[in-house]
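Only a single protein chain was left out; the remaining protein chains are all shown in position.
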Amino acid sequence: MILEFIAVNFPYLVSVSLLLVGLYAMIVRRNLIKKIMGLNILSTSVFLYLISVAYKEGGAPPIRVSEVEVYVNPLPHALVLTGIVVALALTSFALVLTIKIYKEYGTLDSDKLMDL
Amino acid sequence: MMTTVVIQTIARVVVPFLQLFGLYIIVHGPVSPGGGFQGGVIVGASMILLALSYDLSSAETKVSHKVRIAMDSTGALLFAGMGLLCLLVGGVFLEYGIIPLPMAPAEVRGLMILLVGVAIGIHIMALAASLFLHLAEEHDT
Partner (left out) sequence: MIRAKHVVPLIVLLGIGVILTMAVIDMPAFGDPASPAHRHVAPRYIAMAYEETGVPNMVTAVLADYRGYDTLGELTVIFAAGAAVLSLLVGRKLKEES
C-alpha cells in the first residue's frame, strides 16, 4: 500500500523532500552562500512539482506530430521556463549583494551580521 | 586560476561548435525542443567556458562590456517593439496575427514567434555572459 503510493507519486515526494532540504539549508546554515544554494534547491523543487503536474500518462512531448493524439500539458512547461530564468536573475542579484556584504563587513556569517 | 594547455586547446575547439549549437537551438525553437532561453544560455555558457579556460580578459576582448549591454537592450527592445508594432497597425498589444504581411495570419504568428525567440536569445546570451564575467571580475580584483 505505502510502497505503491510511493511508486505512483514518486516525483511529488521527491519534490517535497527537495523542498525540505532547501528549507533546512536556508534555516540552519549560517553562511550566506549556502543559504543561496538552499534557495536554489527550493526553487528547483517547485519546478519539479510543476513539471510533474504537467505529466499525463502515455502523453507525448508537446511538439505536434501528425499521428500522435495525447500530449502532455504544455502550459506548466512554459511557466517553469519563465520561472527558471527568474530564479537565475534572483541568484545573480543575491550573489552580488553577498559580495557587497563581504567587502563591507568581512564576513558571510549571518549570525555575526545580525550582531553588527 | 588553474589552467593548462590541454584545457585551452579543447576549449578553443569546442567553443565555436557550442555557439553554433546554441544558435541552432534558438532558430529551431518553433519546431523542436528549445527556444530563445535555452539557446541563449548555451551561447552565454560558451563565453563562460572561454573565461574559465583562458582568463577573463580574453573573454572580455571577444565580447566587450559595451557590446554586451547593447545586445542586452536590443533583445528587450526588439520584443517590446514587436508588441508595439501590433498596436500601430490597429491590434492589441502582442496580437501578432494582425500585422499586414502577404501571408496567412497563422504564418505571420509563426514568424513573429521565431523573431521573439531570436530577441530573447540575444538578450539572454548577453546577460548570461555578463553576469558571470562581472561576478568573476569582482573576485579577481
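Letters are used for the chains, namely A and B, taken in the order the chains are written, and counting of residues starts over at 1 for each.
Note that a residue touches a chain if its C-beta (ideal position, glycine included) is under 8 Å from a C-beta of that chain, and two chains touch if they have at least 3 such contacts.
As the structure is a computational prediction, the values presented were derived from the model and not from experiment.
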{"item": "Touching residues on chain B - with respect to the absent chain", "value": "29-33, 35, 65, 69, 72-73, 75-76, 79-80, 83, 93-94, 96-97, 104, 106-107, 109-110, 112-113, 116-117, 120, 123-124, 127, 130-131, 134-135, 137-138"}
{"item": "Missing-chain contacts mapped onto chain A", "value": "5, 8-13, 16-17, 19-20, 23-24, 27-28, 52-59, 62-65, 70-71, 73-79, 81-82, 85-86, 88-90, 92-93, 96-97, 99-100"}
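Going forward, only the chains that are shown with their structure count from here on.
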{"item": "Of all residues in chain A, those that touch chain B in their complex", "value": "61, 63, 81, 84-85, 88, 92, 95-96, 99"}
{"item": "Residues of chain B defined as touching chain A within the complex", "value": "31-33, 35, 37, 124, 128, 131, 135, 138-139"}
